[in-house]
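Just one protein chain is left out here, and the rest sit where they should.
As written, the chain order gives the labels A and B, with residue 1 at the start of each chain.
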Amino acid sequence: MSAPAAAHYTSTGLDSRKIAIWAFIGSECMLFVSLISTYLIYKGRSIVGPFPHEAWTSPSGQHFKPILNIPVTSASTFVLLMSSLAMVLALSAVQNKELPKRTTGDRILGSSKLWLWMTALLGTTFLGFQAFEFTSFVHEGLTIRTNLFGSSFFTLTGFHGAHVTAGVIWLLTLLAIDYRRGLGPKDALNVDIAALYWHFVDVVWIAIFTLVYLIK
Amino acid sequence: MATTALPTTGTLTAAPAYEGQSGIWSWLTTVDHKRIGVLYLFTALTFFLIGGLEAEIIRLQLQGPNGHVVSAELYNQLFTMHGTTMIFLAIMPLSAAFFNFLIPLQIGARDVAFPRLNAFSYWVYLFGGIFITLPILFNVAPNGGWFGYAPLSTRPFAPGLNIDFWVIGLQILGVSSLAAAFNFITTIINLRAPGMTLMRMPMFTWMSFVVQFLLVLAFPVITVALVFLLFDRFFGTQFYEIAAGADPLLWQHLFWIFGHPEVYILVLPAFGLVSEVLPTFSSKPLFGYPVMVYSGMLIGVLGFGVWAHHMFAVGMGPIGDSVFSLVTMLIAIPTGVKIFNWIATMAQGQLRFTTSMMFGIGLIALFTIGGISGVMHSSPPADLQQTDTYFIVAHFHYVLFGGSIMGIFAGIYLYFPKITGRMLDEGLGKIHFWVNFVGMNLTFFPMHFSGMLGMPRRIYTYDSGQGWDTFNMMSSIGAYILAVATMIFVYNFLKSRKHGAIAGANPWGAGTLEWTIPSPPPEYNFAVLPTVTSRYPLWEGDERDAESARINSQEGKTADELHIVLPYNTIKPMIVAGSMVIMFCGLIFAKPLIFIGAASMVVSLYSWLLSPLEPEHH
Partner (left out) sequence: MEHDSTHSDPVAVADHHAHGDDDAYHPGWSTYWKVALILLVITVVEVWIYYIPSFSASRAFVPSLLAMSAIKFGIVVAFYMHLKYDHKLFRALFTGPLFIAATTLIALLFLFGQLVARFGPGK
C-alpha cells in the first residue's frame, strides 16, 4: 500500500496513517457505545421470549431455556483473545524481520506469515463460533425479528462480527503482500495499523462478553 | 500594529494556476484540496439555493391564513427537505469548502494528509446529495422532519419510499463527513509547517479542529440510530416497535446525542471565519486568543452533555431536567466569552467596514439574539411554553442564519479573492448585506411573536383570528427580500469570478499564512514550506517569516521547476463513492444492485489502495 506522508514533512514525526487510525478508533468507540447502550436499555423490556438469562414458556406452552450459551461464548472469547496475541507476534515478526534468528524459537517467533495466518485463522474460528451461535438461536426460536432482545443482540454482535470479518480480509490482504514480496520493517506501519484495528475489535468484545453475556 | 510590508508580486494576474489542468476530466480526477474546496463551494451553494427555494414555497404557503399553494403532503416534504438540505447539503459542505481550501493554506501545508480520501468525501457528498434531493421531483421526498422521529418514521406510520430516501441518504452523507473528519484531524495534527505550533494556528483552523472531533464522535451515533431505523423498515427488527416494548424515546436520545453537537458543527466554522475577518478589518490581532481556543474546546466537550434539552417536553424527571438545563446554561459562558472577545478585538482597532466585516459584525449581533433565546429555553418550565412553536424556529434561524450563514458570507467575501484571484464587487456586496440583513430580521424576528402566541411548527396552514396573520405576512415578506438578497449575491459571485478586480496576494492586508501566497494559489501552495514564528506572520513575524513570504509570494514557477512532488490525479475515489451509492440504491430499487455496487466498491477500493499516491521520490 502507498505511504502518502512518509517522505514529506510532518510536524510530529508520526505517520499520518497512524494518527488517522487512532481517530477512527475513537470514533468507533461512539459507534459501539451506541449499540451497547441500546442493548442495555432494552434489556428486560422484551415482551415475549426467548430471553438471554431466563427460561420462558410461551402462551402456546413452548419451553425455552435461557438462550445465551456461556461455555461456547467463553471458548470463542478465548479464541479472540489469543488472536490478539498472534497479532502482536505478527507485528513484532515484521518489525524484526532483519534480525538474525539463531534458535528455533527465534525462527518461529520471527515468521510473520505464521502469525498472520494464525491471527486470521483464530479470527475465522471466532466467526465460526458466532455463526454456530446465531444458527442455534434461530433454531431455538430467536431471530432478529422475535423481540427487542433479538433485535438489539443480533445487531450489536452482528456489527462486531462484521468488524472481525473486515479485519480478517485485511489480514489476508497483508498475507497476500507477504507472499508476493515479503513484509519487512518498512511495512511495519501497515501491519501496525491493522493490528490496532484488530486489538480494538478485541477490546470491544471484552466489553460485550461482560455486559451482554455475563451480567444477568 | 506594524505590518510587514508585503513584497509586491511581479505580475498581477488571476491566471490559471494549473498548467494543463482544465476541462471536466481534471475536475473529476482532482485530488487537490483547493479544487475540491471549490467543488464543495459550488455544489453547496447550489444546494443552498434549492433549500432556499423550498423555504420560499413554505413562506408562500404561510403568507396568509388558509393558504393552499401546496398540499399538506407536499408541505411535509418541503419543510423536511428544507431542514435536511440546509443542514447536511448547504451549511456543512460550505464549511467543508473552507476546511478544504483554507486549512492546508493556514497551517502551511501542500495538501491534506490523504488527498484521495478527500476527493472521495466530496464525491460521496455530491452523490448522496443528489440521492436525497431528487425524490422531491417525484413527490416522494422525505417527509418526517429533519429529525425523522421514530416510531413515526417506521414502516407502519410511514409506508412510502419517502423515509427510505432519508434514512439511506443521511447514511451516505455520514460517510462523507466522517472520512473528511479523519482527514482533517490528521492534517491539522501532522502537516503544520515548521514553527506552526498549536497555539499559533489561525482561529479558523482551531475551530475546524474542534468541529472534526465533534463530527467523529457525533456521526457514529446517528449512524447507529439510522441503522436501527433501516433494519426496522427493511428487515423487520423491533427497535422502534412500541407494541413490542420498545421505548419511543430511544430514537430521540440517540438522534439528539448527534443532533446537538451537530449544531456546533454548523456554527463553529462560522465562528472561526469571523475570528479571521474581525482581526483583518480591525488591523489588530484577535483579542484573547488562548481563551478563544479554550472556549471553543469547552463548547465542543459540553456540547455532548446538553442533548436532552431538545426533549424537556417528554418528561425526563427532575434530575435529568436539572442536569441538562444546568449544562445548557453553562455552555452559554464560553459562547459569551467569544462574543466579548470579538467585540474587544474591534475595540480601538482601525476598522474598515468592508462587506466581509459587515457580515462579521452582523453575526455578532444576530447570533447573540439567537444565543439569548437559546438560554431562555434552557429552563425547562420556559421551554414547555416554547417547544414546538415558531419561537424555536425563530431561535434556531437566528443561530443558523444569523450565525452560520452570516459567518459563511463573511468568509466568502474575505476569501473569494484568494480562491479566484479576483475581488467580489464591494458595492453589490454592501447592497447584498443590507438587503440580507433586513430580510433576515423581517423573516425571523416576527416568528418570536407568532411562536409566543402559540403557532405550532410544521403546520401547513392555519385559520385566521389567532393573532398570527400579521406576523406571518411579515415573515413571508422578509423571506422574499432574502430571495432578492441571494439573487444579488449570486449575480455578484458569477460576475466577479470572471470580471472582478485583480486581487493580488494580500488584498486586505491580512496577517495569516494563506495571504503570503499568490491568489489563486499555485497547485503546490508553498514554494518553500514557511517557517512560522508568530500567530500573524505578515504582521508580527520576524525576518524568517518575511523570507518565507517573499519566496512564496512569487508567481509563475511550476511544481516541476521547484522539484515539488504532487499526487497523481485519479478517478478511483469517485468510482468508489459511486459504487457505494449504487450499493445503497439497491436497497430501494433492485436488490441485485447491492451486490453489483458492493463488488465494484471492493474492486475499485483495492485498486485505489494498491496504486501509488504520487511519483517516487528521488
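Just so we're on the same page, a contact is a pair of C-beta atoms (placed from the backbone, for glycine too) under 8 Å apart; a residue touches a chain by one contact, two chains touch by 3 or more.
No experiment lies behind these values; they were computed from the predicted model shown.
Enquirer: If I'm reading the header right, one chain is hidden. Which shown chains does it touch across the whole complex?
Expert: In the entire complex, chains touched by the missing one are A, B.
Enquirer: Based on the whole complex, identify which of A:Ser46, A:Ser84 or A:Ser151 touches the chain you can't see.
Expert: A:Ser84
Enquirer: Among A:Met30, A:Leu116, A:Leu148 or A:Val164, which residue is in contact with the omitted chain in the full complex?
Expert: A:Met30
Enquirer: List the residues of subunit A that touch the chain left out of this view.
Expert: Where subunit A meets the chain not shown: residues 3, 6-15, 18-19, 22-23, 25-27, 29-30, 32-33, 36-37, 40-41, 43-44, 70, 74, 77-78, 81-82, 84-85, 87-89, 91-92, 94-95, 109, 184-189, 192, 195-196, 199-200, 202-203, 206-207, 209-211, 214-216.
Enquirer: To test your reading of the contact rule: which positions on subunit B touch the chain that is missing from view?
Expert: For subunit B, the residues touching the absent chain are 189, 192, 194-198, 213, 216-217, 221, 247, 249, 253, 257, 301, 304-305, 308, 316, 320, 617.
Please note the rule applied: only the chains that are shown with their structure count from here on.
Enquirer: Roughly how many whole angstrom separate the Cα centroids of subunit A and subunit B?
Expert: Whole-Å distance between the two chain centres: 35.
Enquirer: Show me the residue ranges of subunit A that touch subunit B in the complex, using the header's touch definition.
Expert: Answer in residue numbers: 1-5, 7-12, 14, 16, 19-20, 23-24, 26-28, 30-31, 34-35, 38, 41-42, 45-47, 144-145, 147-148, 150-152, 155, 173.
Enquirer: So in the complex, the part of subunit B that touches subunit A is made up of which residues?
Expert: 110, 113-115, 178, 181-183, 185-187, 189-194, 196, 216-221, 223-225, 227-228, 231, 235-239, 244-247, 250, 254, 257, 529, 565, 567, 606, 609-614, 617
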